[in-house]
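Sharing a structure here in structure tokens format.
Note that one protein chain of the assembly has been removed; the remaining protein chains are unaltered in position.
Note that the chains are named A, B, C and D in the order they appear, and that numbering of residues resets to 1 at the start of each chain.
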Amino acid sequence: MRSPAKHRRPKHTLGNAPGTIKYMGNREGDAQYISVTDYKENYINVQEFTSIEKVFTYRDTDTVSLIDIQGLNKEKEIEKLGKYFQINPLVLEDLVNTNQRPKVDEYEDYIFCVLKSVSLSASNKVITEHVAIILFKNSVLLFQEVENTVFDGVRRRISSEHGRIRYKECDYLYFALIDAIIDQYFVVLEDITDRIEYLEDQLYNHPSSGIVNEIQNIRKEIIDLRKNVLPVREISARLVNTEHKLIGDDTKLFLGDVHDHSVQIHETLEMLREMSMSLMEMYMSTVTIKMNEIMKVLTIMTSIFIPLTFITGIYGMNFHQIPGLQSEFGFYIVLGLMFFILILLLVYFKTKRWI
Amino acid sequence: MRSPAKHRRPKHTLGNAPGTIKYMGNREGDAQYISVTDYKENYINVQEFTSIEKVFTYRDTDTVSLIDIQGLNKEKEIEKLGKYFQINPLVLEDLVNTNQRPKVDEYEDYIFCVLKSVSLSASNKVITEHVAIILFKNSVLLFQEVENTVFDGVRRRISSEHGRIRYKECDYLYFALIDAIIDQYFVVLEDITDRIEYLEDQLYNHPSSGIVNEIQNIRKEIIDLRKNVLPVREISARLVNTEHKLIGDDTKLFLGDVHDHSVQIHETLEMLREMSMSLMEMYMSTVTIKMNEIMKVLTIMTSIFIPLTFITGIYGMNFHQIPGLQSEFGFYIVLGLMFFILILLLVYFKTKRWI
Amino acid sequence: MRSPAKHRRPKHTLGNAPGTIKYMGNREGDAQYISVTDYKENYINVQEFTSIEKVFTYRDTDTVSLIDIQGLNKEKEIEKLGKYFQINPLVLEDLVNTNQRPKVDEYEDYIFCVLKSVSLSASNKVITEHVAIILFKNSVLLFQEVENTVFDGVRRRISSEHGRIRYKECDYLYFALIDAIIDQYFVVLEDITDRIEYLEDQLYNHPSSGIVNEIQNIRKEIIDLRKNVLPVREISARLVNTEHKLIGDDTKLFLGDVHDHSVQIHETLEMLREMSMSLMEMYMSTVTIKMNEIMKVLTIMTSIFIPLTFITGIYGMNFHQIPGLQSEFGFYIVLGLMFFILILLLVYFKTKRWI
Amino acid sequence: MRSPAKHRRPKHTLGNAPGTIKYMGNREGDAQYISVTDYKENYINVQEFTSIEKVFTYRDTDTVSLIDIQGLNKEKEIEKLGKYFQINPLVLEDLVNTNQRPKVDEYEDYIFCVLKSVSLSASNKVITEHVAIILFKNSVLLFQEVENTVFDGVRRRISSEHGRIRYKECDYLYFALIDAIIDQYFVVLEDITDRIEYLEDQLYNHPSSGIVNEIQNIRKEIIDLRKNVLPVREISARLVNTEHKLIGDDTKLFLGDVHDHSVQIHETLEMLREMSMSLMEMYMSTVTIKMNEIMKVLTIMTSIFIPLTFITGIYGMNFHQIPGLQSEFGFYIVLGLMFFILILLLVYFKTKRWI
Partner (left out) sequence: MRSPAKHRRPKHTLGNAPGTIKYMGNREGDAQYISVTDYKENYINVQEFTSIEKVFTYRDTDTVSLIDIQGLNKEKEIEKLGKYFQINPLVLEDLVNTNQRPKVDEYEDYIFCVLKSVSLSASNKVITEHVAIILFKNSVLLFQEVENTVFDGVRRRISSEHGRIRYKECDYLYFALIDAIIDQYFVVLEDITDRIEYLEDQLYNHPSSGIVNEIQNIRKEIIDLRKNVLPVREISARLVNTEHKLIGDDTKLFLGDVHDHSVQIHETLEMLREMSMSLMEMYMSTVTIKMNEIMKVLTIMTSIFIPLTFITGIYGMNFHQIPGLQSEFGFYIVLGLMFFILILLLVYFKTKRWI
């Protein structure tokens, strides 16, 4: 029964030196999309590029520069970028490793974090995307596999002339990006909550065996979310308490708000997990109770008619001399006997509270 | 099977800047009710207002001022209040966010906390309300969605000329409000305990399948209470150990009492959870044991009468030559044989302890 | 199905100011019994009083004075006592609150603790009593609802002229009272252990459905004991490490012994809990296995006799022309066919290991 | 159903003063066996005594003296010994208390520890023995209930002229005794592992209901071992980090090895626990799957033959005018009808994948 399943693209890099940049996702063929949103209080400039070298200049400009790189499969390009920005190869490795769990690493000149953004597809499936963000003094590098609507709100606030974000430094942009990802979690959790409540409702009103599959699907989604979402609590706790020079006290207050949310998400996930288990239990007990009722009907029907049928069998035997067969009232006496047995059995079942 | 359920009002604020004041509850249409209870040892003055600006003056008066704002849907008004009282926008956001989990945040000039008050409706349902309280040096801001009887006791003690609360500062009032909320938890927990004990009783005396739904309802209520009530332990622990200038040593003693209660509530909730699980298990084992008994009856009836009926079938066949049919005693011999088989089977069931 | 159960006496004091002395138990009518055991190395004096004021004098005498107050319903008397001994109203509140969970609170001049004594009634039921003890420099206040044999051993040791306790200070008496309560826990745990082992024995030898109720009872008792007994570990840990002036180093050694016992009690309770769960599982698996056997018998009997009976049915039909009916050997050929089918089925069941 | 079981010897000492020496085991009648193994690098002397006073002299000799006392029922003797060695009465109490959980207590001049040695009886039952060891500067007191082979290896190494132990101090002997007890745990754990694997094998190849009892026995043994063995991890952790003057740095290295083993034992016990639970689950699912198959056979047989038998019943009725009875082909037409129904039912079951 061992699975002959063809392995998907291997998720590991056996034998590679640590720090080897090896893309792990499934979008090897995708083109890379590079853009920079450069802004200050009274200035904003959004540009797209096709070559990675063009963004190097933004590293040191004293504007806030959001350097957005979509497509992690161009290992060479990312290596060049890494060299210019002096990023540790271990960071570059994790950057393109779509299997990397969420985490934050503080280096002297930059802070690196990996997060998973989640969203709902048109068909309400949970879609998970790998996102890596690096905070430098004067720029923020944002790495994604594909374009993602999760940061639309941030971009809109940057575009708006009076958005608070325009008056703030890179650390606030860094916070805003993380905050946008975490806000999205609530949407997914809410959807799961709705589906659990809907199933609960179904269970009471139109129980069907399809519910088991639905519950199991939800449980799998929760398991998956836990993997991608729970480490965020550690990340936010760490950022709130960091003493890194790049994070200002002002921004820490906002990071505290993020931490607040990640704690709430953690608790909600655990609650949903317990609710899904309880739902499953509920369904199984419904099944068991129904089986009980079915068996009761079977037993009552059988217990009543089997002895009666036996009696008809006796008088159906072809013996030449069965007492009563010739009697005028024989038939009625036997019917009476059957009726008496029926009453006895009904009383018995009544005593047992089966009927 | 995916739920086509219309989402209720979305519980999230995707894309908003942090600190955006966005009411999250379901009472958008409600009017706002504003009142101030201003008191000192020998002075008390209760007033209602329709405009938020009227309460500003109470911020700095050296009396204790309980500023009570019912209705969180007036985002503009709350923004004005926040500006005058110099409250951080993040606090204002949480204030009106009825999905915010219970928490306490200390700022330099004020202490902010969110709690959930719970109470029992006329039909014994648990009603949860979002409550936010901010302690300033000379006033306490109390935010609720609707009027709530939970603070009636506190108001009564303030009105009473000799109430200890009249001789104390704002921090004592702050404690008294939190204490009132937590005292209410005991009422709800007691009700759940009563219902579990009642179900237990029912289970022994009149088991019915409706019990499963009742147990499941209780489990859901407990899950919900855990979400709203458990974080209170962290809050009280934090307030007992705070070094904030606004909380006096004297009041800390009282906060210690609150912490005591929140620990007891935590333990009781865990106990109720275990009791509800154990009750469910108990019911399911009752069902299984009953099924066993039903099957036993079915098996005994069937095992006895099916072979006997088979024998009647043999002598009911229309073969012209079946030995014994003509015999005078054939019928009785067959009856005797049946009786013998019956005895054999009864002995067998006796050996198996089935009867 | 909502319980119409009349609430017992409410266990909460909604709206009262904190520090309000409100008796919570069920013995409102009881008379108060007051006694003082006053002793030194070479002196002992036991006296009973009817008025609370009589004990005030013992507060400061440099003898060890065990002031024993039975009956917590006299709120006024306890308030007087509290005033004279300068006890914080919060302490007085907890003192008479029979729902207060076990805890220890250190104040500057006294140490207050609440414990639950447990014992076995004549009918082996667990009886829980609320006990509060306050250690002063020169006296120990002991509060109980009724007389309780749990302290008989301590009294006997005090009475004995050469008891070590006579040569020690109030802190040792304080320890001795706590120790007496904890020693009692072992008796109850031992009884539960015995009952679990007895049930286990029953399960192997005379399984009956009554066992489920017994197991469930034990689980409820364990849940109850956990509530009352587990916090003791925190209390003893706290007392061992206290730096309060009233507890001498010498006594801490003895408190370490108490802590040892409370750890052992904790572990035993967890073990009993696991044993009771495992017992339940064991019983349910016994039921399932038995059901399996019952179904096997049913299936074998049915599967054998139903096809055979069908054959008799065929030859029992009243068609005028059924081949073989007239034949001399028809009956025997059909019997042979039936026998052949029987053998086939038995072989089939044998292959399936059902017989 | 309450157990009328005669209590075994009570395991508690209600009402005794703490420090009362009270033997708790079941070997009240046993004689005491006292021996001393006195050694240095180049000297060894093993002697047996009948009176406890004879060993007093070894307390201060600068040789290493292993004072071995078997039989804890002689309370008077142990009191004398305690007085001479200046052992705290609380230690003496725990020494003879065979219910004392494993622990270590450091006093100024000695270190006391209680352990449980476990071994396998001839019939492979786990035997647990109470062992207490006290380390003094120049002697080690070893208390056991009976002779125990667990220390044979240590004795052999002492006897051997070139054993490292001969060149070491008392603390190394102390370690060696503890190490010997812990090494023994591996033997028992290995036996349980073997039995679980054997049961697993049985389950696949010859499942029988006796397996449930076996699994339950193993679970009980594991529960028991947990009680006796898990606290050892705390003990070894404490000894590794002690700053007591009697434990040299050199010996701490060896105690680190003991700690290593106790961690491994802890993990193995947890693993065995999980394996035993998983085995039970596995068995129960086997039972359920088998029941499913049994029910399928029952349902198929019944569903096929009951309608067919009904048809024979119709044509077996004694109505004078049943159409077809006189027909030449009536019988065959009915047989054909039955065959058609049979095919229909088989197709139905095939569709349901029941056959």
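We adopt the following convention: contacts are C-beta pairs under 8 Å (C-beta built on N, C-alpha and C of every residue); 3 or more make two chains touch, one makes a residue touch a chain.
Because the structure is predicted, anything quoted here is derived from the model rather than measured.
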Among A:Ser65, A:Thr268 or A:Thr309, which residue is in touch with the absent chain?
-> A:Thr309
From the list D:Thr50, D:Asn292 or D:Thr351, which touches the chain that is not on show?
-> D:Asn292
Contacting the left-out chain: of D:Met317, D:Ile333 or D:Val347, that is D:Met317
Would you mind spotting which of D:Asn26, D:Asn45, D:Thr61 or D:Asn124 touches the chain that isn't drawn?
-> D:Asn124
Touching the hidden chain in the full complex, which residues of chain A are there? Just list them.
-> 1-3, 5, 7, 10-19, 88, 90, 93-94, 100-101, 103, 105, 209, 212-213, 216, 219-220, 223, 226-227, 280, 283-284, 287-288, 290-291, 293-295, 297-298, 301-302, 305-306, 308-309, 312-313, 315-318, 322, 324-326, 328, 330-331, 334-335
For chain D, the residues touching the chain missing from this view | 124, 152-154, 156-157, 163-165, 176, 179-180, 183-184, 186-187, 190, 194-195, 197-199, 202, 204, 210-211, 213-214, 253-254, 256-257, 260, 263-264, 267-268, 271, 274-275, 278, 281-282, 285-286, 288-289, 291-292, 295-296, 298-299, 302-303, 306-307, 309-310, 313-314, 316-323, 352, 354
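As a convention for this text, only the chains that are shown with their structure count from here on.
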Same residues or different residues: which describes how chain B and chain C meet, taking over half shared numbers as same?
-> different
List the centre-to-centre spacing of chain B and chain C in whole Å, with centres computed as mean CA coordinates.
-> 25
Distance in whole angstrom between the CA centres of chain A and chain C is 41
Mind pulling the residue numbers of chain A that touch at least two other chains?
-> 316
Quick one: label the inter-chain contact graph as line, ring, star, complete or other.
-> line
Any two chains that touch count here, so list every such pair.
-> A-B, B-C, C-D
